[in-house]
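Every protein chain but one is kept in place in this view of the complex.
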Amino acid sequence: MSGETSPALLILDLTGTFAFALNGALIAVRTARVDIVGVITLGMITAIGGGIIRDILLNGLPPATFQDWRYLAVAAAGALIAFAFAHLLDRLSLPIMILDAIGLSVFAITGATKALGFGLGPAQAVILGTITAVGGGTLRDALLGRIPSIMSDGLYAIPALVGASIAVVASLLGLLGPVTAISAATVCFLIRVVGMHFNLNAPRPPGPRGRAEPPAGD
Amino acid sequence: MSGETSPALLILDLTGTFAFALNGALIAVRTARVDIVGVITLGMITAIGGGIIRDILLNGLPPATFQDWRYLAVAAAGALIAFAFAHLLDRLSLPIMILDAIGLSVFAITGATKALGFGLGPAQAVILGTITAVGGGTLRDALLGRIPSIMSDGLYAIPALVGASIAVVASLLGLLGPVTAISAATVCFLIRVVGMHFNLNAPRPPGPRGRAEPPAGD
Partner (left out) sequence: MSGETSPALLILDLTGTFAFALNGALIAVRTARVDIVGVITLGMITAIGGGIIRDILLNGLPPATFQDWRYLAVAAAGALIAFAFAHLLDRLSLPIMILDAIGLSVFAITGATKALGFGLGPAQAVILGTITAVGGGTLRDALLGRIPSIMSDGLYAIPALVGASIAVVASLLGLLGPVTAISAATVCFLIRVVGMHFNLNAPRPPGPRGRAEPPAGD
């Protein structure tokens, strides 16, 4: 999702883009009555939306994914496959989730690294890495009219935050390179996978409510 | 919605802006309990939101509609008329839909052309033309908490995509001028109108679901 030229990173980045588009489009098919335009739009937004928000906030426009047609092509392909084969792909939910976790990990680290490269501070870089990883799914859910799953279910933003933080700390210490980047992504990936396996959730607000009905007021 | 200076194009562009604001505000009045702030905000977002997204992604900020006050004035006027006369305008749904289809066609072609002028590639220009045409309505629907109608009902994004594609191909062939631009817009307009008349829809995902209840998971 960024413009770095290392072939290994490019392959990982395109893998994540494909996985996000496939998974995002499958969620669209499952949760709403949308047509092919909706499925492809929502899949592509899931895949490249986070990087677009990052590039807007970084002042890195036009977004990286608009400067390299391969991102658009891979995202469109993932969404189209989901459109055509949604009923078959349900059986592949484990490999799809694994691919999605790889995308999460790659995007968190490349997003944070890109923010540092644009001169942003460490806290901002961690936030932008996390946004790169979770922003696309958040946009998709907002368009579907549902509360973003990153805000309510499972561990999704937290592994991205941890991975991005490790990459930023490594960079501050002058240690950021392929080994530390892969380590940071691996930590993110492991937290995500362990969280899925044990069905872990982030803490909810204490107290009696948890889920009241909407009151008035701004 | 762009900064070109041809008087004919400006009139078409302002006509489209007015129609989008009127129609967007009417949809707000019909589908939700909103006050005058909501009606005008949603009407204006419908009218100028697509062009704003285009200009952000193009790195053409501030947006064109913030640099020429006539767009803001025409959009506000359309929304105000809808606020005041919503109950009368219901009888004019056919002419409003025709005006809206003109806006769709103009915005798709001017959006794609502007993207090419900013140096973006052909696929990106087609996407940005389509976003110019359908982005405002999508933002409106997201704010109203409903699934964007471009993703679920009728043919709306597809005619824009076809019109933008024709304009981009004409440009690649060195043939883009008033005649080809008007031809591209006319094709978009005709597909939209024929689609409305015969109540055509884009294909839906194959298989047994179509519309399951929201499962968990990201």
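When the chains are written out, they are named A and B in that same order, and each has its own residue count from 1.
Here is the rule we go by: contacts are C-beta pairs under 8 Å (C-beta built on N, C-alpha and C of every residue); 3 or more make two chains touch, one makes a residue touch a chain.
Since the structure is predicted, the reported quantities are computational estimates derived from the model, not experimental observations.
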| item | value |
| --- | --- |
| Contact with the hidden chain (one of A:11, A:151, A:179 or A:194) | A:151 |
| Option from B:12, B:52, B:168 or B:191 whose C-beta touches the chain left out | B:52 |
| Option from B:18, B:83 or B:107 whose C-beta touches the chain left out | B:83 |
| Where the missing chain touches chain A, by residue | 56-59, 61, 118, 120-121, 123-124, 127, 138, 142, 145-148, 150-152, 156-158, 201-212, 214-218 |
| In chain B, positions touching the absent partner | 23, 27, 29-39, 41-42, 52, 56, 61-63, 66, 69, 72-73, 83-84, 86-87, 100, 137, 142-146, 149-150, 153-154, 156 |
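The criterion applied here is as follows: only the chains that are shown with their structure count from here on.
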| item | value |
| --- | --- |
| Between chain A and chain B, centroid-to-centroid distance (C-alpha), Å | 28 |
